[in-house]
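Everything below concerns the one structure shown next.
Removed from the display is one protein chain of the complex; every other protein chain stays in position.
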Amino acid sequence: MVRFECDYLEGAPLPVLEAIAKANLEQNPGYGFDSHSDHARDLIRQACQAPEAGVYFLVGGTQANLTVIASCLKNYQGVIAPQTSHIFNHETGAIEATGHKILSVETADGKLTAQQVRDVCQAYWKETHALFFVQPGMVYISQTTEVGTMYSRAEIAAIHDVCKEYGMKLFVDGARLGYALAAPDSDMTLADLPQICDVFTVGGTKQGALFGEAVVIMDEDLSKEFPYHIKQRGGLLAKGWLLGVQYEALFTDDLYMKSARHAADLAVKVYKGLKEAGYSFLYEHQTNQQLPIVTEEQLKTISQSYSVDHFADLPDGRIAIRICTSWATKEKDVDALLAFMKTLK
Amino acid sequence: MVRFECDYLEGAPLPVLEAIAKANLEQNPGYGFDSHSDHARDLIRQACQAPEAGVYFLVGGTQANLTVIASCLKNYQGVIAPQTSHIFNHETGAIEATGHKILSVETADGKLTAQQVRDVCQAYWKETHALFFVQPGMVYISQTTEVGTMYSRAEIAAIHDVCKEYGMKLFVDGARLGYALAAPDSDMTLADLPQICDVFTVGGTKQGALFGEAVVIMDEDLSKEFPYHIKQRGGLLAKGWLLGVQYEALFTDDLYMKSARHAADLAVKVYKGLKEAGYSFLYEHQTNQQLPIVTEEQLKTISQSYSVDHFADLPDGRIAIRICTSWATKEKDVDALLAFMKTLK
Amino acid sequence: MVRFECDYLEGAPLPVLEAIAKANLEQNPGYGFDSHSDHARDLIRQACQAPEAGVYFLVGGTQANLTVIASCLKNYQGVIAPQTSHIFNHETGAIEATGHKILSVETADGKLTAQQVRDVCQAYWKETHALFFVQPGMVYISQTTEVGTMYSRAEIAAIHDVCKEYGMKLFVDGARLGYALAAPDSDMTLADLPQICDVFTVGGTKQGALFGEAVVIMDEDLSKEFPYHIKQRGGLLAKGWLLGVQYEALFTDDLYMKSARHAADLAVKVYKGLKEAGYSFLYEHQTNQQLPIVTEEQLKTISQSYSVDHFADLPDGRIAIRICTSWATKEKDVDALLAFMKTLK
Partner (left out) sequence: MVRFECDYLEGAPLPVLEAIAKANLEQNPGYGFDSHSDHARDLIRQACQAPEAGVYFLVGGTQANLTVIASCLKNYQGVIAPQTSHIFNHETGAIEATGHKILSVETADGKLTAQQVRDVCQAYWKETHALFFVQPGMVYISQTTEVGTMYSRAEIAAIHDVCKEYGMKLFVDGARLGYALAAPDSDMTLADLPQICDVFTVGGTKQGALFGEAVVIMDEDLSKEFPYHIKQRGGLLAKGWLLGVQYEALFTDDLYMKSARHAADLAVKVYKGLKEAGYSFLYEHQTNQQLPIVTEEQLKTISQSYSVDHFADLPDGRIAIRICTSWATKEKDVDALLAFMKTLK
């Protein structure tokens, strides 16, 4: 059975695996104090055109999210995030377990707007006795979002402006950042990120690493303190060079963006193919998480041959499924899936 | 420069690397819900002769420690541990960050005794107003300890008896469990552990895995709840199969214990060689973390050719250094080091 | 200026003050281990007809809420509560600071329904990978609610049934419990509470004590552990007898319910008076927090002579104000306020 349910089903592209194998019997100092990690940090700084940025490697996304958020907030502050956000929904209360409320905002399409952020802040700061309320201390968004939608550069920059106005940090979760940047309607590159937010991740797990999220921090104070937070939260990998060599490989010969473009191209193919076949979508976009709507009957039939994600139940009984592409997706599998799904209409 | 400062300098034995490479383009479901992880869990259960045990894979040691401890304790309880323990000293307050005090006990040699545990408990439970004190809720020990000493089966069993008496769980941190079991004076096998404690780890990171700690849980309730704790603490690896295939390889053809015996044999060689050369030790034992005492002068000379760990400063100005062997240590490097250190005496 | 903005503006009825003065120079053991506290606990158990209940005195409401909730939940569990609830809105993230998410539910009138609780639970428990979500572990409601509405006995009992079905505890915040029980349409007495929930508070601060909330616990295990939680959260009053003597006085000669009825009667008067004068209400009910709707102009005029709470802004620009009665409210002040507000229509 061919699987499309998520974008982290396979391991890593060959150069990444080879880099690990090559470094395997080197003797590397622990905890990221090795030359591979240093080199990888430099490569990322270059790709982001942010020579002063702090770059830290963590193993996973929830870990990265909780560590970044807990290190940015004061005890009595919370993080503004969309109600569809990963941190609000899919991390077993990991943020709250660090003591912080998520100030969730209902969105039209998984994307927070600058106005919504401003509304939350205005409501808080006009309170006479604000001390009874959780102070908004930062904003969390994902690019692409958890429903596959995508922010434009201007949209993120506008949120960042509101953040600066209210003394908050903006954190962009880039677990699928490459897939966003490679999407046909993207108007950004990696080098834009340092301009329009305070912290972001350059996701590895879903985009060509066996595992790993690179946290890029613009704020110098936060950056200096971040390693302490990583260690305390259990996120410091003993053999940190494993993350170093993977990001070295991903940021050599443009492997990161090449892998992303592969997934992005196939995502467009999936979108157009299903559209043409008459499917509608929960949210319409061209990124690597496609959410076509099917009947229960259709899902059953599809599930006999393919593994897709049962994403959401619609009020009318139909189901939004998730079909993901990734760096590892084979075009022939996409073609076969599309052909198959066409027959169901 | 050859490095002896710790036992996690290299990656993994070839069969482990090959297992990852082989599974690389399979499509495995995430979060450990894959067949490799299932198989690895079975292999560990077999090796431990604990068919009912829960087995969970985490990436790192601090993560494993904080997740196990936080999941075992009630809010007002603390964990009894030696003052030399990793959780008390080397994890940036990771346990306290989950809200729990470590009830630290000064030990003669890094090993807690059953009597010491009993003393702590008796002192607590005889209090008229015990509610002002942190209730001892579990015991944490490491095998081997952070200073290389080792518990006998009877010593751990005696601690376990006290634990049962006072309604506490016993957690054995096995980051170096294999190296303990393979030591010449060991009187235990993996199958003993389930008999004499409630939770233990079968360490991978230091013993042949790229990364990974297997948490083995005897208590059924704790086991059922453990995945929730893992996820909440950011410890659930998206591509959990990476841990599965590594432990599959380690527990196939006895690779785990073979690797351990390699390190253990070389540890004995280091111990005997240094002893013969006239070195004394901070703690005398034959496990894979040897702690010979040198002068500052000697350390400088050694450091020109070898990387060793500056482990502890002695009151007389001398220094205990740490020399570790691992599955990856080369006998010729040990021979050269011993020859070299002999010349310094 | 006469104040109506809340129900905790004054100190305490004379018998409560006198009880403190009388015990002032006694030498009472600390921390609630005194005979007044014991007696007060007995009086409350009698009033609740719950001879086996645990009764604990805390100083304040937020403290009581966070201590009860943190002591009931496992790390990975959250508490279901209305979006209008005090814990969700007015406690600076105190619950999240203990590590727990509030699973908030939008309600029509500040009251959770059994069906809503069931919906949250069903959604959670049908998840294939529930471990990514916060497990509902308890339910929090307030009687009366934060908007003055009131549950019937059957409504609470129905929620309790769902709780039992899903292994959750039901916590009823009774900061204004007396005012609910004394309301004209109440169908409950104190003795009903132990039948229809697991933990509840008998509020003092707003109902005749200088300060104090009595936590009544039906669950034996929770009750036994509760003092440890109180102390750890900083909620154990050194001179616990101060709480004891106040509750002794409140539960002697029916002072608690007499005080409540005074407030309840005046609340009805406020409600009827304003209704008659042509005011509409944000939520229509007859309890001690009346929420009439006024124009900005009217609020300005009222505020020249009375202090009322600016409770909520309506979309049409009008404002819901809060007018509270309490045990200390004077009938002549209510009469004057009503007469005054009549002139504004």
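Descriptive notes on the structure:
By written order: A, B and C. Residues from 1 in each chain.
One rule holds for everything that comes next: contacts are C-beta pairs under 8 Å (C-beta built on N, C-alpha and C of every residue); 3 or more make two chains touch, one makes a residue touch a chain.
In this text, all values refer to a predicted model and were calculated from it rather than measured experimentally.
Of the listed positions A:135, A:149, A:207 or A:329, the one in contact with the omitted chain in the full complex is A:135. Touching the missing chain, out of B:93, B:167, B:184 or B:278, is residue B:93. The hidden chain makes contact, of the residues C:232, C:298 or C:325, with C:232. Set against the missing chain, the residues C:32, C:54, C:78 or C:93 yield one that touches it, C:93. By the touch criterion stated above, the residues of subunit B touching the omitted chain are 75-76, 78, 89-93, 96-102, 131-134. Mapped onto subunit C, contacts with the missing chain fall at residues 2-3, 6, 8-12, 17, 20-21, 23-30, 59-63, 65-67, 91-94, 97, 205-206, 210-211, 228, 231-239, 242, 307, 328.
Although one chain is not displayed, its contacts with subunit A can still be listed: residues 31, 33, 70-71, 74-76, 99, 129, 131-132, 135, 225, 227-232, 236.
Here, only the chains that are shown with their structure count from here on.
Overall, the chain located most centrally, as judged by its C-alpha mean against the mean of all protein C-alpha atoms, is A. One finds 34 Å separating the Cα centroids of subunit A and subunit B. In terms of their C-alpha centroids, the spacing between subunit B and subunit C amounts to 50 Å.
Along subunit C, residues 75-76, 99, 131-132 each make contact with two or more other chains.
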